[in-house]
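The structure appears right after this line, and notes come after that.
Every protein chain but one is kept in place in this view of the complex.
As written, the chain order gives the labels A, B and C, with residue 1 at the start of each chain.
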Amino acid sequence: MSDTTELRDAVADVLRGRCSPAVLEDAERDGGAPTVWAALADGGFTTVSVPEPAGGSGGSVAQACAVLEAVGAAAAPVPVAETGLLAGRLLARAGLGLPDGPLSTAPSPGLVLDDGVLVGSVDRVPWGRSAASALVVDGGTVVLVEPGTGVVTPGRNLAGEPRDHVDLTGVRPAAVAPVDPIAVDELARRGALSRAALIAGAARAVLELTLRYTGDREQFGRPVARFPAVAAHLVQIAEQTELAAMAVGAAAAGAGDEGEPDPLAVAAAASVAADVAGAVATAAHQATGAMGMTREFGLGVLTRRLWSWRDEWGGGRSWAAELGHALAAGGADTFWPTISRGLVR
Amino acid sequence: MSDTTELRDAVADVLRGRCSPAVLEDAERDGGAPTVWAALADGGFTTVSVPEPAGGSGGSVAQACAVLEAVGAAAAPVPVAETGLLAGRLLARAGLGLPDGPLSTAPSPGLVLDDGVLVGSVDRVPWGRSAASALVVDGGTVVLVEPGTGVVTPGRNLAGEPRDHVDLTGVRPAAVAPVDPIAVDELARRGALSRAALIAGAARAVLELTLRYTGDREQFGRPVARFPAVAAHLVQIAEQTELAAMAVGAAAAGAGDEGEPDPLAVAAAASVAADVAGAVATAAHQATGAMGMTREFGLGVLTRRLWSWRDEWGGGRSWAAELGHALAAGGADTFWPTISRGLVR
Amino acid sequence: MIFTPTPLSAAEDALRHEVRDWLDGTLPADFRPGLGLGGRHDPDFSRALATRGWVGMSIPRQYGGAGASTVQRFLVVEELLAAGAPIAAHWIAERQTAPALLRFGTEEQRRWFLPRIAAGECFFSLGMSEPDAGSDLAAVRTTATRVDGGWEVSGTKVWTTNAHLNHFFVVLCRTSASENRHGGLSQLVVDLSSPGVTVSPIPLIDGELHVNEVVLDRVHVPDDRVLGEIGQGWAQVTAELAHERSGPDRYLSVLGLLRNYLAEHGKDLDDAAATAFGRIAARLWSIRQLSLAVARSLDEGEAPATEAALVKDVGTIFEQQTVETVREIAACEIDPGGSMFQQLLAECVLNAPSWTLRGGTTEVLRGIAAKALTGGGAR
Partner (left out) sequence: MIFTPTPLSAAEDALRHEVRDWLDGTLPADFRPGLGLGGRHDPDFSRALATRGWVGMSIPRQYGGAGASTVQRFLVVEELLAAGAPIAAHWIAERQTAPALLRFGTEEQRRWFLPRIAAGECFFSLGMSEPDAGSDLAAVRTTATRVDGGWEVSGTKVWTTNAHLNHFFVVLCRTSASENRHGGLSQLVVDLSSPGVTVSPIPLIDGELHVNEVVLDRVHVPDDRVLGEIGQGWAQVTAELAHERSGPDRYLSVLGLLRNYLAEHGKDLDDAAATAFGRIAARLWSIRQLSLAVARSLDEGEAPATEAALVKDVGTIFEQQTVETVREIAACEIDPGGSMFQQLLAECVLNAPSWTLRGGTTEVLRGIAAKALTGGGAR
């Protein structure tokens, strides 16, 4: 597992100092962070897990998740998840090469291809205004749409990250290729896993920030971390962070060097991470008090992301339902064997 | 409201010393507590809210609930709720007089009357083995069945109170009378309200017991009530107790001197009380530690009742659903007016 | 405990409907409700409300108020909060400053300030919190030095909501060195337009700019603006805080959210959503009656401090749970630029963490309640 740890640290090094409050404020206003993007792209970190022949950096799903943990921890306002693990891997799967620059994708159930021309729109596309979009239409075809094509209505999530409505009616895709229909489910799972990885990273950053603040800050003559109520919040943040990181790590590791992650492991990770996001944000704000509610403190850029990511790509509830239905279908006797199957060397 | 407080205190006086651990253990083994029953019946407390002409003690639903709060607080193992507020009031509504002795009732959807003879069975009848049962059949007929009729299969709830399966097939009722079909809904609501009142009473007894124990008991040289974690449990028990008592009190008072309680107020009380039951039991056991888990300590007789009553007559969930659907049907604009309508003199 | 279900009189019920009808007619159809205390700052609204006699209701008539009972004020405030009305301009003046002036002010101060407060023309902020002090109010470092005819105040206050829009704030400061950290504190009424006052916004997590840092640089405060006694600041502030604990502002922040949830999703509630919503409603139903019972008991001359702390604790926790539950049953990506419900949900998610902080954290409140419970017995 140490290769993933090293990769995470390497990305953290690249991002250190690059996601300053000023950069984040600008990104929120302008919808992009070109310097952050350039630094990550230069290092090849934006296309991890996309095979090299397709124009990616190669690597496993676990390595892609390690990158995303670092991206989440830094609150980096760039579509790394979309470019690599999601759209990039989708394009590669369809035998299409990756164009330069940031990519995006989103569920596109209402989009169809009619005689080579798209009809319909896609909702809440991350950075849809500035990224090329790889989308699945008609359940078995991947299309690539160039940046700025179609009619873009800007939108955002709670963290101010672009989530745009893109009307593609009349647009002719830059590339079209058939793909195994199962790729749609795989994309949805990687979408959920990407959010869980981002959450795990952001949760760890919240833990570190909160430990530092409550350790430094004194009240009634001693560090606030020593007050039992605050200490209990810190412990819960730590527990929840480890739960999410473990759920993501296990699901990602299960994909092996080139494969896709196990569906139930992803469902578990998505459910756990969504719950963790809420619990960590709540405990951190309780532990840091009014200071945590100010824009300058830096907690908010993380908690606003936790509150956003937990609902994306289905959200914790729908993945929990999927897991629950699957376990019920498996029956009582396979319940424990399934829960405990874990990883085998 | 002071008449209800006085009545509650009067019943508490009657029960004081009568529900000793030995009496409760005997009742759990034998399924009855004749001395407790006799004391309450002698005082006329078992038929409060049943009009005097029908053989009851008269009084309002609020007064019946006051009696039940005292019964719940003492964990008195006798069917007071069933005899007065539920079966007694049902019989009176149907124009039937009350027989002597304890009464019972339970939802009986599967029971029918075929040519004067009953067909079917009733599940989880409180004290079904020893009480006469007043039951609604065919949606609009009240039947009275004498104690011990039919085939009784003993059962119990978590508190060891009798909840018997009674097969009445072939039994000819002791009395039969038509009743307005709305009486079925009213009975269900009074059933839910009776459990909420019992819960409110038991919760208050838990509060007093827990305050006393944590105030007396010392650890690390001071009363455990002074430890912030324990103090927080005590505060939650107090809050929850007051929430339940207020919900019950408001719903009961709304019934006026002779009427039935407001459906939505009952639904709110049932939902709140069910949640309170769980929260109070959990906090009390946390506050009292291992001691609270022993049979001799006396907390268990209360918490086992809280854990039982919250699920009876529909349980919190179904009443919450009823309230939620009703509010949704009323629409957004009537939401606040409904929530805040309260009592008007 | 003195919690008893309390019926409204016909006159009280009529007052409630009068306020409700007036709000229906006054707030525009597309009005976006504020989150209870988060209602917007709108001097025109405050003045319009004042002409109805609904600002500073509990101020006695001789000082320009309505001399209303606690229950009457409760009913008016409850309707305003339920509607999410823009009450921020007069809120602190009416809830906190007016009672403090009545209790500690000079006759001259009462005659000057109270009629203006009741008219919706004189708005106050709070001047208690300081940087690095948190909930430890006694860690005050702002200092007032005796000068000819008054005091010269220097220091920094934070979290002063709407200081950039209001007229005054009551500053807690040190007027003498003291061994005892609660000693030597005093309260001064500072004109926010005085020379030496600098107000700068503290941007909040949701990007809003209504909270400020106020730097006082040798600000002159005349003797007639001393509130109460020099050196008694701590006792006065403690009394003031006790005042603010159990009002409907503790559970109505989420009312607009709930109403708009019904408006947008009420047509097709499945059982799970109906159950979750019903549970919230049931709790709100009951908490409201606890709060009303506290108001009634105040009118009857009781001092229900424990009960007030319990209601506040249960109320704020209710609000936070409600946001989480509504988010769950809405089951969507929250769009801060979406429908009214979406906008309110976004605002609630971002602001809910602060609800357990205002007016004493959960831990502080539970400490107060626990002391009362374990000291005085349960009933």
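The definition used in the following text is that a contact is a pair of C-beta atoms (placed from the backbone, for glycine too) under 8 Å apart; a residue touches a chain by one contact, two chains touch by 3 or more.
Because the structure is predicted, anything quoted here is derived from the model rather than measured.
One chain is not depicted; across the entire complex it touches A, B, C.
Summary of contacts with the chain left out: across A:E28, A:E69, A:E186 or A:E322, the touching residue is A:E322. The missing chain, though absent from the display, is touched by one residue of A:G17, A:G116, A:G221 or A:G342; that residue is A:G342. The hidden chain makes contact, of the residues B:R8, B:R93, B:R129 or B:R163, with B:R163. Not every partner is drawn; the one left out touches subunit B at residues 124, 155-158, 163, 217, 219-220, 224, 227, 229, 278, 281-282, 285-286, 289-296, 299-300, 303-304, 307-308, 311-312, 315, 317-318. Contact between subunit A and the unshown chain involves residues 1, 204, 207-208, 211, 214-215, 223, 225-226, 228, 231-232, 234-235, 238-239, 242-247, 249-250, 253, 265, 267-272, 275, 316-317, 319-325, 327-329, 331-333, 335-337, 339-340, 342-345.
For subunit C, the residues in touch with the chain missing from this view are 270-272.
The definition used in the following text is that only the chains that are shown with their structure count from here on.
The geometric centre of subunit A is 51 Å away from that of subunit B, both derived from CA atoms. The set of subunit C residues touching two or more other chains comprises 363. Residue positions of subunit A with contacts to 2 or more other chains are 229.
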